[in-house]
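One chain of protein is taken out of this complex; the other chains stay put.
Take a look at chain A:
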Amino acid sequence: MAKFRILVPCGSGIASSTICAQKIRKGLGERGLDVEVKQLAFRELQGEIGKADLIVSITPGLKSDLNIPVVNGLPLLTGVGEKAVFDEIISKLTGGTKQ
(Lines give C-alpha, C1' and ligand atoms only; values in the text may rest on other atoms or scores of the structure.)
Protein backbone atom coordinates (compact mmCIF):
# COMPACT_ATOMS: atom_id res chain seq x y z
CA MET A 1 0.00 0.00 0.00
CA ALA A 2 1.17 3.49 -0.74
CA LYS A 3 2.68 5.40 2.09
CA PHE A 4 0.62 8.39 3.17
CA ARG A 5 2.09 11.48 4.73
CA ILE A 6 0.16 13.06 7.61
CA LEU A 7 0.95 16.42 9.19
CA VAL A 8 0.25 16.89 12.89
CA PRO A 9 0.65 20.52 13.90
CA CYS A 10 0.59 21.85 17.46
CA GLY A 11 1.99 24.88 19.28
CA SER A 12 5.65 24.12 18.79
CA GLY A 13 5.64 20.67 17.18
CA ILE A 14 6.86 19.09 20.41
CA ALA A 15 4.32 18.26 23.08
CA SER A 16 0.70 17.79 22.02
CA SER A 17 1.71 16.72 18.53
CA THR A 18 3.81 13.91 20.01
CA ILE A 19 0.75 12.54 21.79
CA CYS A 20 -1.30 12.68 18.58
CA ALA A 21 1.46 11.38 16.32
CA GLN A 22 2.14 8.37 18.58
CA LYS A 23 -1.55 7.51 18.72
CA ILE A 24 -1.98 7.91 14.96
CA ARG A 25 1.02 5.67 14.18
CA LYS A 26 -0.29 3.03 16.55
CA GLY A 27 -3.98 3.34 15.61
CA LEU A 28 -3.41 3.28 11.85
CA GLY A 29 -0.70 0.63 12.12
CA GLU A 30 -3.17 -1.65 13.84
CA ARG A 31 -5.56 -1.02 10.96
CA GLY A 32 -2.89 -1.94 8.41
CA LEU A 33 -2.26 1.52 7.01
CA ASP A 34 1.32 2.56 6.33
CA VAL A 35 1.72 6.24 7.21
CA GLU A 36 4.47 8.74 7.82
CA VAL A 37 3.56 11.25 10.51
CA LYS A 38 5.33 14.60 10.62
CA GLN A 39 5.09 16.87 13.67
CA LEU A 40 5.45 20.60 13.31
CA ALA A 41 4.24 23.96 14.61
CA PHE A 42 1.12 25.54 13.14
CA ARG A 43 3.21 28.45 11.90
CA GLU A 44 5.27 26.01 9.83
CA LEU A 45 2.28 24.46 8.02
CA GLN A 46 2.51 26.67 4.94
CA GLY A 47 5.87 25.24 3.92
CA GLU A 48 4.86 21.59 4.32
CA ILE A 49 1.35 21.42 2.90
CA GLY A 50 2.52 20.60 -0.63
CA LYS A 51 4.21 17.43 0.59
CA ALA A 52 1.34 15.90 2.56
CA ASP A 53 -1.87 13.96 2.10
CA LEU A 54 -3.76 14.95 5.24
CA ILE A 55 -3.66 17.19 8.30
CA VAL A 56 -4.78 16.13 11.77
CA SER A 57 -5.40 19.37 13.67
CA ILE A 58 -5.93 19.64 17.42
CA THR A 59 -7.27 23.16 16.94
CA PRO A 60 -10.83 22.56 15.77
CA GLY A 61 -11.83 24.28 12.55
CA LEU A 62 -8.29 24.95 11.34
CA LYS A 63 -8.70 27.75 8.82
CA SER A 64 -6.72 28.66 5.74
CA ASP A 65 -7.31 27.56 2.16
CA LEU A 66 -5.64 24.21 2.62
CA ASN A 67 -6.31 22.01 -0.36
CA ILE A 68 -5.83 18.78 1.53
CA PRO A 69 -8.33 17.21 3.93
CA VAL A 70 -8.27 18.19 7.59
CA VAL A 71 -9.35 15.86 10.40
CA ASN A 72 -10.16 17.10 13.90
CA GLY A 73 -7.63 15.43 16.21
CA LEU A 74 -8.84 16.84 19.54
CA PRO A 75 -10.29 13.46 20.65
CA LEU A 76 -6.71 12.13 20.62
CA LEU A 77 -5.89 14.62 23.39
CA THR A 78 -9.03 14.19 25.46
CA GLY A 79 -9.07 10.42 24.98
CA VAL A 80 -12.78 10.43 24.13
CA GLY A 81 -13.76 9.24 20.66
CA GLU A 82 -10.34 8.25 19.34
CA LYS A 83 -11.72 5.46 17.15
CA ALA A 84 -13.84 7.85 15.13
CA VAL A 85 -10.73 9.91 14.38
CA PHE A 86 -8.91 6.88 12.95
CA ASP A 87 -11.97 5.94 10.88
CA GLU A 88 -12.18 9.45 9.47
CA ILE A 89 -8.46 9.53 8.65
CA ILE A 90 -8.71 6.21 6.82
CA SER A 91 -11.79 7.15 4.85
CA LYS A 92 -10.29 10.49 3.84
CA LEU A 93 -6.96 8.92 2.84
CA THR A 94 -8.29 5.96 0.90
CA GLY A 95 -11.64 7.35 -0.20
CA GLY A 96 -10.30 9.16 -3.24
CA THR A 97 -9.79 12.53 -1.56
CA LYS A 98 -6.05 12.34 -2.09
CA GLN A 99 -4.87 15.22 -4.27
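The rule is simple: a contact is a pair of C-beta atoms (placed from the backbone, for glycine too) under 8 Å apart; a residue touches a chain by one contact, two chains touch by 3 or more; residues count from 1.
Just so it is clear, contacts and distances are computed from a predicted model.
A.B. asks: Given the options "3-oxoacyl-[acyl-carrier-protein] synthase II", "Ferredoxin", "PTS galactitol transporter subunit IIC" or "Cytochrome bc1 complex cytochrome c subunit", say which is the protein name UniProt records for the missing chain.
C.D. replies: "PTS galactitol transporter subunit IIC"
A.B. asks: If you put the missing chain back, which residues of chain A would it touch?
C.D. replies: On the chain A side, contact with the omitted chain comes from 9-19, 22, 39, 41-47, 57-64, 74, 77-79.
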